[in-house]
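In this view, the complex is presented without one of its protein chains, the others remaining in place.
Take a look at chain A:
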Amino acid sequence: METTKLPPSSPSSPTTGFSVPSAEKVDGFPRRSMRRARQRRSHSSSQFRYQSSQVELTPLPLLKDAPVAELHDLFCKKLQQCCVLFDFLDCVADLKGKEIKRAALNELVESVATSRGVLIEPLYPEAIKMISVNIFRTLPPSENPEFDPEEDEPTLEASWPHLQLVYEFFLRFLESPDFQPSMAKRYVDQKFVLQLLELFDSEDPREREYLKTILHRVYGKLLGLRAYIRKQINNIFLRFIYETEHFNGVAELLEILGSIINGFALPLKSEHKQFLVRVLIPLHTAKSLSIFHAQLAYCVVQFMEKDATVTEYIIRGLLKYWPKTCTQKEVMFLGEIEEILDVIEPSQFIRVQEPLFKQIAACISSPHFQVAERALYFWNNEYILSLIEENCQVILPLVFATLYRVSKEHWNQTIVSLIYNVLKTFMEMNSKLFDDLTASYKVEKQKCV
């Protein structure tokens, strides 16, 4: 756990990076006090070289006052004016210019949102250019190299006062009733989308929220880009899983996918199945699973609801990547399994019940009571209980020995009483089988002694 700064992510050079400062070589503990010091500057921006701000902005007439004949021309001028970038790390620099741009952006947003007939063809390239100039940038290195999204405050984008309005404009632009995909597709192309996707790594949650909605609209309106967007999201995930383990926007991208999966045609194309098996399931191995687990589980369940035949892949995949040491993740996996079992088809259940209940038995005997508890809660779920009842002959022998043993041994009283309830349920389900198993368990135990 050295506090090395994140090097540029490259698969082949894991050793490059900040040399570990000598005071930290002493031992491996990150020094909280130092991290505090750094968090003081929690704003960051990443425009590489600001255009020389010599470009003085002069206020233009208001759009609403413009005669119709000049409206488009003025709109265009305002778009061009908004291409000037300002240094927000220096908060007092060029305040006048910043204000002019902010006002112009506000007007553009307002105009696109409310008036009809503004979006004519010549404005498309200008609008997209203004958006590109403002939002596309290399994201800055993280202020906090061990940024933990669950614990630490994210670094916020310093130029947000302008950036937000640009995103707002983009969104209104896409949502405008005048918006013509056939015209937009010439400018919102693959390269544009790729840059848009890279921005999902932003540490600023406000920016990711906008990006999510915007990408969703782009996916919905520009049909020609759909396959490309899916492929690039694939690449981002694969890189996250196998190369860097770092990407801030996984949850947002999964959220978009969740709604996309819903619209997949049946039977599922092999591309989509491959995505499930080779990307979504391996995503469960990530260290930072807790940040996007809800969205991931939603995607997985969407797939199952779409096509029940993928059930076996999913369950076997989860069992393959079952956490071995991290109990927190184990609880998440159990939660996901319950979501899956909630919608599983009985015929599919039969195909996976054996390996699945071996794992559940292992969880019940976990010394961590939250894991055991989460597994035992399955018996409170009526649908799961009905599945267990139908397959009692198979399942009870798999879990019986564990239940019996743990009921005598577990340190936590809640677990013990939950197990008694489960045993009681089984006894009522099939008392003959239960008695047989009890007898043979005792014989077995006797033998060991």
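Convention: contacts are C-beta pairs under 8 Å (C-beta built on N, C-alpha and C of every residue); 3 or more make two chains touch, one makes a residue touch a chain; residues count from 1.
Criterion: contacts and distances are computed from a predicted model.
Novice: Out of "Phospholipid-transporting ATPase", "Protein phosphatase 2, regulatory subunit A, beta a", "Ubiquitin-activating enzyme E1 C-terminal domain-containing protein" or "DNA replication complex GINS protein PSF2", flag the one the UniProt entry gives for the chain missing from this complex.
Specialist: "Protein phosphatase 2, regulatory subunit A, beta a"
Novice: Based on the whole complex, identify which of A:138, A:413 or A:446 touches the chain you can't see.
Specialist: Once the missing chain is taken into account, the touching residue is A:138.
Novice: For the full complex, which residue in A:129, A:185 or A:278 touches the chain that was left out?
Specialist: That would be A:278, which touches the missing chain.
Novice: Of the residues A:56, A:99, A:243 or A:444, I need the one that contacts the missing chain.
Specialist: A:243
Novice: Residues of chain A in contact with the chain that isn't shown?
Specialist: 5, 7-13, 16, 18-19, 21-24, 26-27, 29, 31, 33-34, 37, 46, 48-49, 137-138, 140-141, 191, 194, 231, 235, 238-239, 242-243, 278, 282, 320
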